[in-house]
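Every protein chain except one is present and positioned as in the full complex.
Let's turn to subunit A:
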């Protein structure tokens, strides 16, 4: 681009040449742009600020905070951030497509090696998050972006959290419903990396079936779909289940053979799938273990990313998702729920209300902790050391032998 061009065209923040809109995010528009300093194509997320008088969007802040710590080939790279006209802008590497577009595209045939490659990249990105004590909490095909080189990268960390402190309780209002683990559907507040593993398993199944695997219409229905697929869990299978806050008993259904659900999958593939779909989160396979599973070392080898089939370009493959209502009869709830269930917004994604609910939930917990005088350890701890405890005068300075 010539000197004259850069002057006549308006650049965002004197640097980025704005192109077409790529998508509408939860908290702002995402548009394509060219970095005139490097020539790199980027995606810029413009975060709306203003209305609520609460400054930088809470969800955006989470995303920034975590992505600044997570640098990995299978995690979207946050290249830059800058304020412009009162709005915060996040600059990401541009990604051509996403896994949902791949799965939906009827012109694409996914070989077993292709599926292995996509799920391996998904698990690699997730393993890096978990190694850094970050839960993604919103794993689903359209948050798995695919670059020009075929690399799959985890994106959309707006719901992600650090789970370092084991005693912290989290909201269970995370994930799009179809990807939600059974412990979340039963209302658990103490969960771990297993929730991401379950969601990854749903994505794995979706790659095999080419349609979302467990499409529940409500939380209760979602559990019904899960139990239809894998049998109603017995307490012996998942001892903690009956103690979960929203636990309700379901009619007993035996587990059908996994093979009947995934007729084309190899034995190794089914074995890994079963381990990822384990009911008891404590017994569920970890992401790292999943990556070490023989499925990934047995033939066929995963397809090299550059050779993976992809839709031609972003937005070109808008074939409608084939309808599959999982019409078969699911199990019914036996006992009435112990308490009225939370009303979930009827949306795929926990947008708006969901996020707010999440925030309120977490915040309420803090307030409750503070009110009960249990602000972690700090409450009973001195704010500062008052040396008068050692006597009326400051204590003689202790001598430290250097």
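Structure notes:
As a working rule, contacts are C-beta pairs under 8 Å (C-beta built on N, C-alpha and C of every residue); 3 or more make two chains touch, one makes a residue touch a chain; residues count from 1.
The rule is simple: contacts and distances are computed from a predicted model.
The subunit not displayed here is recorded in UniProt as "Cyclin-like domain-containing protein", chosen from "Cyclin-like domain-containing protein", "Geranylgeranyl transferase type-2 subunit beta", "Multifunctional methyltransferase subunit trm112" or "Dynactin subunit 6".
Of the listed residues A:161, A:177 or A:275, the one in contact with the hidden chain in the full complex is A:161. Screening A:11, A:30, A:61 or A:291 against the full complex identifies A:61 as the residue touching the chain left out. Screening A:132, A:189, A:210 or A:293 against the full complex identifies A:132 as the residue touching the chain left out.
Only one residue in the set A:14, A:69 or A:249 touches the chain that does not appear here, and it is A:69. Looking at subunit A, the residues touching the absent chain are 49, 53-56, 58, 61, 64-66, 68-69, 81-83, 86, 88, 132-133, 161-162, 164-165, 359, 362-363, 366-367, 369-371, 375-378, 380-387, 390, 394-395, 397-398, 400-402.
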